[in-house]
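Notes to accompany the following structure.
One protein chain is absent from this view; the other protein chains keep their places.
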Amino acid sequence: MSASEPVVSLREVTKTFQAGDLTALQSIDLDVRPGELVSLIGPSGCGKSTLLRVIGDLVEPSSGEVVVNGKRARQARQDGDYGIVFQDPVLYDWRTVAKNISLPLELLGWSKARRTERVDELLALVELQGFGGHHPWQLSGGMQQRVSIARALSFSPALLLMDEPFGALDEMTRERLNAELLRIWEASGSTIVFVTHSIAEAVFLSSRVVVMSRRPGRIAAIVEIDLPQPRNADTREEPHFFELVTAVRDRLREGGLDEDRTAPDEGELLVGEGTP
Amino acid sequence: MAYAASAPARSSLRSSERTRRAALDLGLFLAVLAVLWAAWEAFKAIGEATGLRVGQFEVNDRTLPHLHDVVGILFEPSRRNGPLLIGVLWDAALFTAKEAAVGFVLGALFGFALGAVLAHSGLLQRGFLPYIVASQTIPILAVAPMVVVWVNPRLPEGLKDWGAVSVIAAYLTFFPVTINTLRGLTSVDPRALELMRSYAAGSWRVLWKLRVPAALPFIFAALKIAAPASVVGAIIGELPASIQSGLGGAILNFNQYYISAPTRLWATNLIAALLGISFFLVVLLAERLVVRRAPEHVA
Partner (left out) sequence: MRRARRLALEWLPAAAVFVGGIVFWEAIVRGFAIDDFLLPAPSDIAETLRNDWSELWSAAFFTFREALAGFVIGCAAGFVAAAAIARYTLLRTAVMPYAIAAGAVPIIAFAPITNNWFGVTGMSSKIAIAAILCFFPMLVNTMKGLTSVPASSIELMHSYAASELTVFRRVRLPSSLPYVFTGLKVGTVLAMIGAIVGDYFGGAPGALGVEIRRWVGIFAFDQAWAGIVLASALGIVFYGSVALIERLAMGWHPSIRGAGAE
């Protein structure tokens, strides 16, 4: 796969639930270039989490084409081409931090020596050296998410999918982890698709912000973020940052900010239909 | 869908969808019943044909009667010129139900009170909880004769015969209620407690307006266990008390005549099973009515 081919390519992707009654995604066309950090932002129920799962072959689209890493999404999943991070760190209490991180490596059949080496690398990457022997409950929420990110990167996937990973954390931890994520992104060279509710976070992190409309979810706009890298806390105070935030907010308003309160919650739909 | 999580919340489905699912559930229930019956008859047929033996056990009409025979015997007299078996067992079941119901109420009230008292003090919990748990290891049947001798003379005339049985039923009932009342009352969100305190609500008010509604799902879970347990307690309690009029007595009676009429004992078991299930269903129904009124979301 050449460097210019997109890591993720979506063509006319549509997803309906409840036998066609509910359209979560409508004709989504999107390319994600290698090394990009793309955010998906939109009002609740706009389908952004569903879209992320379509990319990861955790939800099958009703129609359309999904190509990940040059393959069909299912093949990409089976080949371990992406790592995923959820809002809930999903760490297993009965495993230490180190063993949590090495779980995908165990499943891939790596040798113990190789796993240990890689886990040490990753702990250094997410700045949790020395915590390998701890258990998840001994860590703060922010630290747990860092473990979750380390795990997602353990097998060096080309793509990282993140579903509001910092949504459950407080503002300050969030901003700190945003900076961490940028550092990790640079160090690992992965491509990231990042779902978020927070406009500031989207603008701070991304190369491009994909703004989605309310249900049925369409791409309302794509805002190019031309802030220079590397970005840091100062970036958040630059005038251009605020301009971009305003631009994204305006696009969101155009796409319809209001939540559709009478319809089932996106999460409920995903659980009810069952994952493949 | 393997292991799929539970279906979407009922409230979000249309009512036609709801009736469709209810019909499917009922169909499934009946289908399993039919499968179980077929499996029984199949096992019986195969066992008799192959002469299957496990130790002393062999398959024949005495050890594994036909299910339709078990149901059929209910509609025959239990002795020459006597009433139908189902009439006899119905009376026995009512008698046992009476003992069980009284025992259930006693046990539940006691369990609730005990749980409420313990909920107020961690010290009391650490001191007494091990013994409350240990109380269930005392073989109640062995202690039953003593209970009968001690309780019955102290009861008013009408209760003299069976009062002790209710005590035994209460013994099997109070434990799950105590444990779950305790868990429920102490499961309150600390922030809700703080809110109550900001209203300067006294601890009595807090108990009734906050802790008890929060504990209701737990308490009902316990009552669903305790109700059938009270039936078990009543049946067991009748045995040493030599009570003839209840299901325990019927079991002993038909056990004696098992060789000649095995289906009668099976039928008695069937009625006892139905009694236990009906107690369970009563609590289930009560839960549906009560907990829906409570503002808490059932965990």
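We call the chains A and B, going by the order they appear; numbering starts again at 1 in every chain.
Convention: a contact is a pair of C-beta atoms (placed from the backbone, for glycine too) under 8 Å apart; a residue touches a chain by one contact, two chains touch by 3 or more.
Bear in mind that the values here come from a model prediction, so they are computed numbers and not experimental data.
Within the set A:Tyr82, A:Phe131 or A:Trp185, the residue that contacts the chain not displayed is A:Tyr82.
Among A:Arg11, A:Arg33 or A:His135, only A:His135 touches the chain that is left out of the view.
Within the set B:Ile138, B:Leu195 or B:Leu285, the residue that contacts the chain not displayed is B:Ile138. Residue positions on subunit A in contact with the hidden chain: 53, 56, 58, 77-80, 82-84, 86, 88, 90, 92-94, 103-104, 107, 135, 137, 270-271, 275-276, in rising order. Within subunit B, the residues in touch with the undisplayed chain are 1-5, 25, 28-29, 31-32, 36, 55-57, 62-63, 122-131, 133-134, 136-143, 145-146, 149-150, 186, 225, 227-228, 231-232, 235-236, 239-240, 247, 251-252, 255, 258, 262, 265-266, 268-269, 272-273, 275-277, 279-280.
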